[in-house]
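Everything on this sheet refers to the single structure shown next.
Missing here is one protein chain; the remaining ones are kept as they sit in the complex.
Coming up: chain A.
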Amino acid sequence: MADRFFQWVIDNPRRIYAGVLLLTLALGALIPRIQIDTDPENMLPADNAARMFHNEVKQRFDLKDAIVVGAVAEEGIYTPESLAAMHSLTRDILKIDGVVEKDLMALSEVDNIRQDGPGVIRFEWMMRNAPQNQLEADRIAESVSRLPMLQNTLVSGDGKAAAIYVPIEDKNESYRIAEEIRTLFAGLESGDTYHLTGLPVAEDQFGFEMFVQMGISAPMAGAMIFVLMLLFFRNLPLVLAPMAVAMATVISTMGLLIGMGFTVHIMSSMIAIFLMPIAVVDSVHILSEFADRYRPGRNVRDTILEVMKHLFMPMLFTSVTSAVGFLSLMLTPIPPVQIFGAFVAFGILLAFILTIVFVPAYIVRVKPETLAALQAAQHRADKARGIDKLINPLGALARNRQGSLLVVFASVLVFSVVGITKIQINDNPINWFKQDHELRIADRALNSHFAGTYDAYLVMSAPENLAAAEELNRRAAEIQADDFVFDWQPLAGGAGFSAALDDRITQLDDALFDAGGDEAEVIEQLLALAERASLDAKVMTSPDLLNWMANLQGYLEASGLVGKSNGLPQLVKTVNRELVSGKSEDYRIPATPEGVAQTLLQYQSSHRPGDLWHFVTPDYRSGLLWLQLTSGDNQHMSAVMDTVDDYIGMHPAPVNVDVQWAGKAYLNSVWQDQMVAGMMDSLASAFLVVLVMMIALFRSVLWGLLAMLPLTLTIGLIYGMVGWLGIDYDMPIAVLSALTLGLSVDFAIHFIERFRSYLRKGNDYQQTLSLMFDEPARAISRNALVVALGFTPLLFAPLVPYVTVGIFLASIMATSALVTLLLLPAGIWLLQRWLVPAGQGKGQVTGFDPELGEAR
């Protein structure tokens, strides 16, 4: 069947050309519809519980993504010059489209509350106008230091830096807004250093640079591969064939991805770069073997048919196993990784199909002189280029030192396993930028002065109070048992209970207005009942709960993990202090819920009453603590979560509230946990699938297991090194396991296939090994070099994940080729009693292939 297929292929080159061109153009035409997605939130599916809760919390507390602008003045920020600059910068930022003015936090936009003589409290803008002299600046310094909500949030504790929190309507606009703010920096004359950071900026900026990156890295990888193949084959016309396959594969795959409506995420932006080298691998095998077999004067068509027939099964299996490796990524619960896995797998299979139809069709149309030149050039090239110099010592090692090799590999495995136990799982979108990127610099500067620019929210929610509603309805019915005057519709205890109660109180109050005598008495009883229920529902004004929250905050700050936390307790305590005396002993929570409510009523009589609703909901059923962290590392977040669990374990909340996490720092930790668990699943299942395929391919359990050895060792070694070197295990590194699995097994398949075909020809172990270190070893090494070097342009990428992938892929390819060439001979040597049929090697060393009936 394969025969007839390839016959058809070489008979219809024009149709194939047209087909490939049509496919590429049709799918390529979809690429301009590209939509970039850089939101790390999308690492979690839209229906993920943590993500949904996070977004609900943002709604509930009217929280917006914020850009953080910071000014640093080493000699102190409280000078008329620095504050004037902050003042004018704030004014200009407020004019930028897309900035949420009401929530912008800056010295000139917040309120001050202070004592204004005995028994007098003063409410005013903190810095309505820029201070005219040092005295006024000092006064602002003193005011800020007395307001815990602002100290170390708006101005750093060391007094050297001030911040502006710029909430934005739409985080997809953050890059534009950030650029506009940067332009404003230039016009400031304070001499201070200005920085800009915040996760939305990092994300949006990353998207922008990712786009640029894709336009540079993928073509560079293409160019690199092209040059390498030219060096190997010294034949421009022939090398064009694999390049055409690679281009068609990349364009079609990306076109399909975009056309199917998927956004291009950081992972999918790497698809092109992954596919480029993988797509040419099969072609390299075909060209290598063709060059070996072709003799001038021989029939091109016969030769190519032989080559294709010989390589079809190994190529099919290597492609399918590589695809399986990537498909296994679909088992991870992270959508961008799933899409990445699915489309790389698709690309690999497409590359396989394009290779087996396009390359033979192309070769038969190449002029015989060109082919002759290929054959001659290639042998010359290998000698001259040193491929053989590389392979020969390896061959010697493999032939003579099997025992030592096995010991070495066993030690490497132990070394790797120890390293793997040291792996630190950690990811932080800001680390996607290099150390010297302006965002990293800003991130370091601002986090060293301030309590932290990374947000996590600890959300307290009172559970739905169904019992209270039931009780209320029952007692309302009791009151009216004798004298029915008010149509009391039963209230439901769900989320709208408090609002419904308020409405009910209004209705009762209206009824009371028109009522008289006994009627009024009943309505007053109902009113009292409803008001009691309404008070009971206000969980967040409970002094017990507020004190508990304050203690938890103290515990967190004492742990050193949290730079600072803001919440209702600070707000209530501050207002209470200023209302009572202004003295620090009155920095406390009032003794009764009424005291808290009245304190808050004063807080609401400010220029920014809405600020209250960032910390508590209007029904006082839910509140949050805003934790400022100095890093976005998810390990940091995990430690904070453990600390909170410890505290709650020791001191349960005094009232029944659910405590849940939200915030970006928290979300990041969620998907990273899922990533690790998911990666283990996907790796394990891919390993099993590939093992079964290997056993099926070689129709032997032993050979199948042997084929798994190189990839096992390579993956082990790579991740062992990650552990030993203390590199953070992040998403790009996690994804590499799939790639390693898919590509390492390729080498093993080709090696074992050839090894066994030589064995079948009657060679013994040593003879076979000698043959192996001729053309087969060359093809494997060539491929390893093409793929490894093909990824090297990534080393020059400005974004860290690309660099990581580049370095690791190059090392993976080199390692797995090396391991294949050394470990498999040693493994076969160890098991030769079962693997090598007895009585082989009586004849001369021969590459005779009985199936092809051809002598070499």
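The working rule: a contact is a pair of C-beta atoms (placed from the backbone, for glycine too) under 8 Å apart; a residue touches a chain by one contact, two chains touch by 3 or more; residues count from 1.
As a convention for this text, contacts and distances are computed from a predicted model.
Colleague: Of the options "Iron transporter", "histidine kinase", "ATP synthase gamma chain" or "Outer membrane lipoprotein-sorting protein", which is the UniProt protein name for the chain that has been left out of view?
Modeller: In UniProt, the chain excluded from the picture bears the name "Outer membrane lipoprotein-sorting protein".
Colleague: Which one, A:Pro45, A:Gly157, A:Pro609 or A:Pro654, makes contact with the chain that was left out?
Modeller: A:Pro609
Colleague: Among A:Asp3, A:Glu75 or A:Asp116, single out the residue that touches the unshown chain.
Modeller: The one listed residue touching the chain not shown is A:Asp116.
Colleague: Out of A:Arg15, A:Arg33, A:Lys102 or A:Lys367, which is the one that touches the chain we can't see?
Modeller: With A:Arg15, A:Arg33, A:Lys102 or A:Lys367 as choices, the missing chain is touched by A:Lys102.
Colleague: Looking at the full complex, which residue from A:Met260, A:Leu601 or A:Ala696 touches the chain that isn't shown here?
Modeller: A:Leu601
Colleague: For chain A, which residues reach the chain that was dropped from this view?
Modeller: Touch with the absent chain occurs at residues 59, 62, 95, 100-102, 111, 116-117, 119-125, 128-129, 499, 502, 505-506, 509, 513, 531-532, 534-535, 538, 541, 576, 579-580, 590, 592-599, 601-602, 604-607, 609-610, 612-613, 617-619.
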